[in-house]
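Sharing a structure here in structure tokens format.
For this depiction, one protein chain was excluded, whereas all remaining protein chains were kept in their positions.
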Amino acid sequence: MALILTEEQTMVRDSARAFLADKAPVAHLRKLRDSRDRVGFSRELWKAFAAMGFCGILVPEALGGSGLGHVEAGIIMAEIGRNLTPSPFLSTALVGATALLRDGNAARNRELLPKLAAGDLILTLAVDERAKHAPAATALTAERSGNGFKLTGDKCFVVDGHVADLFIVAARSAGAPGEREGVTLFLVDARAQGVAVERTVMVDAHNAARVRFDGVTVDADAVLGEIDRGWPLLEAALDVGRAALAAELAGLGEEAFGRTLSYLKARKQFGRPIGSFQALQHRAARVFVELEITQAAVLKALQTLDADFERAAAFVAVAKARAGTSATLAVQEAVQLHGGIGMTDEFDIGLFMKRARVAQELFGDDGFHADRLARLQNY
Amino acid sequence: MALILTEEQTMVRDSARAFLADKAPVAHLRKLRDSRDRVGFSRELWKAFAAMGFCGILVPEALGGSGLGHVEAGIIMAEIGRNLTPSPFLSTALVGATALLRDGNAARNRELLPKLAAGDLILTLAVDERAKHAPAATALTAERSGNGFKLTGDKCFVVDGHVADLFIVAARSAGAPGEREGVTLFLVDARAQGVAVERTVMVDAHNAARVRFDGVTVDADAVLGEIDRGWPLLEAALDVGRAALAAELAGLGEEAFGRTLSYLKARKQFGRPIGSFQALQHRAARVFVELEITQAAVLKALQTLDADFERAAAFVAVAKARAGTSATLAVQEAVQLHGGIGMTDEFDIGLFMKRARVAQELFGDDGFHADRLARLQNY
Amino acid sequence: MSDLERFRRETRAWLEANCPPDMRQPVVADEDRCWGGRRPTFKSEGQRLWLERMVARGWTVPEWPQQYGGGGLSREEGRILRAEMRRLGCRSPLDSFGIWMLAPVLFKYGNEEQRREHLPPIARGEIRWCQGYSEPNSGSDLASLATRAADNGDHFLVNGQKIWTSYADKADWIFCLVRTDEAAPKHLGISFILFDMTTPGVSTKPILLISGKSPFCETFFDNVRVPKRNLVGDINKGWEIAKYLLAHERETVSSVGLPAGRPLGQIAAETLGSQDGVLADACLRADIARFEIDAIAFQLALERSGDLLKAGQASPAVSSMVKFYSAELNQRRHELLMVAGGSAALEWEGERSRSGERARNWLRSKGNSIEGGTNEVQLNVIAKRILDLPGA
Partner (left out) sequence: MSDLERFRRETRAWLEANCPPDMRQPVVADEDRCWGGRRPTFKSEGQRLWLERMVARGWTVPEWPQQYGGGGLSREEGRILRAEMRRLGCRSPLDSFGIWMLAPVLFKYGNEEQRREHLPPIARGEIRWCQGYSEPNSGSDLASLATRAADNGDHFLVNGQKIWTSYADKADWIFCLVRTDEAAPKHLGISFILFDMTTPGVSTKPILLISGKSPFCETFFDNVRVPKRNLVGDINKGWEIAKYLLAHERETVSSVGLPAGRPLGQIAAETLGSQDGVLADACLRADIARFEIDAIAFQLALERSGDLLKAGQASPAVSSMVKFYSAELNQRRHELLMVAGGSAALEWEGERSRSGERARNWLRSKGNSIEGGTNEVQLNVIAKRILDLPGA
């Protein structure tokens, strides 16, 4: 498969680009932040996402979705990255939907996926329990209890957890923290007895939550994937999220760089555009090269998720790590090259730095994925 | 203590600088290399070192030495670094002498140290057994045998091992490789039965050897330091060597940078000196800053070895790591900024790159010392 | 006992008796500092008392002559006082741009009248100063500044705008670079003037930073009348003062050094955990150890540059080197703290994160390589003034 967008994908990109630039530019995030909006995204926008077919991007057409692939999902994420648009697209349309789709419970999916595609259901994965991403470290306990299980433990950094209708909870039903065996995924209603949600206001004005599960009882049919063998499904959902975050970071990095380039051409000091100074030119050129290379890695990861899901892990690790480091470079150089103005809240570039930091951290930073690649390469 | 040279030390530097620039400039190394000299250094020069008081720099005056300290030793090493002078100064006058002096066997020292100070004895530490420095991994066995011990095993990267009269051999008399307990140091005659020496010709045209000990028997009085508790003495000798190598690397880096700076001012392209291009100016400025900071770290390590030997380890680790990375940066930028001419054997700058690589590796590279500092800082 | 020994003993006893206990605690937040001024804010009674007592002895500026409100101490006595304050952990009684920046200018370029007018209130913390240098279109190219001071007989009429004026909204007076000759080449038409921030026509607007703090302001001048006696040095010779002060500022900024405290690896272990005493994340551990190596080496380099200065062997433009590297190090440090802190470091509000302290400090550190001369400017200075590389 050629490592470029098909004509259809280019059309998806153009329409997503126009839509997001129009409906949800950076000013949209700024307004939500400054009004201290308790949801943190626009439900109206989310309904518009549904109308565009974004919410159900991965959902089969028969269930009300668009039936498109990960490349298309990544295209939308890249535009989200350019505009810093807050929405439950990552948590719900990608990570959540993947868990349901790959679990494959037909009855459940007939119930939930049409709602999800219509923008009427917010669903998120609750995996991390400590500050650094480490899914195998899952310790939240799932004890057998009657016909089902009782869940006890705390999750943090749950994306959109403050408004989720349903949680997909990674729990330890057997084995010890650190082991992949013994992890089970459960679908838990946010209104269930014993669920306590605390919104965490994040540096990037996006949304996450701490969620406490205090002896929450669920039926056996709340299980997603296999009991004690939930690991592959968990990794599948995470990898879709990671590739999507890589796409977001790539779009974000390009936008931050594009703005920097414009500034270099416009800002004058010592009677000439600062972009004429060779030291800055070389730095700009380096950032450009890093971002270009990242584009290829991100597209490859997305294509492989579509074409050969089981073999995508290494490419996803490469894409997430690269996108994290190159976007970080891009936003750091952006702030520095903008000088004082880049440090002001009024100017947008700092918002890119903030979001890049969060997206870099989410679902494993570059160090996490370097370690992962090393393991996949047997060293 | 002020982090600058005293007046006396400045005099030592000036005299070492004049002496080495005169007797052993880079051309001296080149000549030895090109003639494929089997010794790899000049014995005549070594006698001149003795006359200058260099060989016995650390040896008390009563035993024929100069009775000076580690700062003075480092001053000489820095000039050696500037001139890429090959000699057994590191192996014999610093590492070897330290082991004898800190062992403190008065009778033995009365016999050996005057010879050493006179340039008539070459003495070296045989510690490493594999490609990466790891003293605790010592596996060469020391079995009790009669009144003494029998040594069996291989050493590599033994500096000046091809011409050494005596080896200080780190051996495993108890415990397992990886443990600090159970290491014993032995003084072994190079002509002893069972010792086989193979010179290794190195990239930097300096000298090392593989040494095989095939059931070499030594008396109990061949022990340096304590039986099974040789670790502190081994580390002491190594730390003196590490700080000295840091000083050499600092001198080498400064010289390579100085030559680069001259080239930047002299070489013209596009009708102007290449040193007028801002991108190159910024890179040169960065190299300069890195080297300046390294100077302070190196001097601190040397001063601490003089003033408070037992507390020097962290400063030595910092100095060796910093000197390694900053000299590496300096030689890499030197070759790159010299362009094609920097790639030629005829031009000296490549020799600096080669020596920097070897000195970086010897007695632990920057990764080794970063790990060491982390342990010293309890993380 | 020598005089100096006696001085040390007396000083120690006085400090122990007079430095309030809460003034012996390390400064943690910006609010812990005392800046004085016409409307001073004291965080505690101890802070007020400490300033009052130190002012009474002239020890806010111990080595200044007594007629200007100083302590009249010799250099050796000053050193002893600082050492004894460090020993006891005493805070600085007064932080002041007047002391750090304006006073050196007045001592070097001011006239006696100006010294007598301005230095004592600075020493007593009664007048708080700010610095009017940068303008929206004059950042790295400071000499292109456009704020105009027109000759209007017995006074200048000042019009224009400054930016990045630290705490202008809280300052009482400003020292300011203005253009007094528009026809001259840009460096030759600049003057250095002083005026009261309550003069009609002066207004300020705090700038909100990405860290959520507002230490800087925009400052506007609309027909501000400044008496001519407030000109420091010669007319149109202000650029020389500016350069002097910039070099001085670099040193002040840089001499702050890195925050002391626990090695980063131990802080990281709080979130990451350890195995056998070794930080659990090997990759991050390596990055942290490499940072610590550079940080320790840098502290030693600072120490060495002080010693070189004392020995009269200081290398020129050392302040550029120090400013450049301390910014890089501090930014690396905060990046590593963010990596180590993971999602907990990304919180922006709430008790748990002390109102997003780690994230805000991280964002604040991005300014280190911009304020007081960008890192690019410092590298230019090093290349030209130390390495003597040719101009383009």
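Observations
Per-chain residue numbering starts at 1, and chain names A, B and C are given in the order in which the chains are listed.
The working rule: a contact is a pair of C-beta atoms (placed from the backbone, for glycine too) under 8 Å apart; a residue touches a chain by one contact, two chains touch by 3 or more.
Everything quoted here is computed from the prediction, not taken from an experiment.
Counted over the whole complex, the shown chains touched by the missing one are A, B, C.
Of the candidate positions B:L58, B:I168 or B:A208, contact with the hidden chain is made by B:A208.
Contact with the omitted chain, checked across B:E72, B:D160 or B:D365, is made by B:D365. Listed residues A:H206, A:K300, A:H338 or A:K354: the one in touch with the omitted chain is A:K300.
The residue from C:L88, C:L208 or C:A282 that touches the chain not shown here is C:A282. With the whole complex as reference, residues 282-283, 285-287, 289, 392 of chain C touch the missing chain. The set of chain B residues touching the chain not shown comprises 128, 130-133, 156-157, 200-205, 208, 268-271, 277, 279-280, 332, 335-336, 339-340, 342-346, 350-351, 353-354, 357-358, 361-362, 365, 367, 370-371.
Against the chain not shown here, chain A presents residues 2-4, 261, 264-265, 272-273, 275-278, 281-282, 284-286, 288-289, 292-297, 299-300, 314-315, 317-319, 321-322, 366-367, 369-371, 373-375, 377-379.
The criterion applied here is as follows: only the chains that are shown with their structure count from here on.
Set against the Cα centre of chain A, the chain with the most distant centre is B.
Distance between chain centres (mean CA atoms), chain B to chain C: 43 Å. Chain A and chain C have CA centres that are 41 Å apart.
Each of the following residues of chain C touches two or more other chains: 376, 379.
Multi-chain contact residues, meaning those touching two or more other chains, occur in chain A at positions 277, 279.
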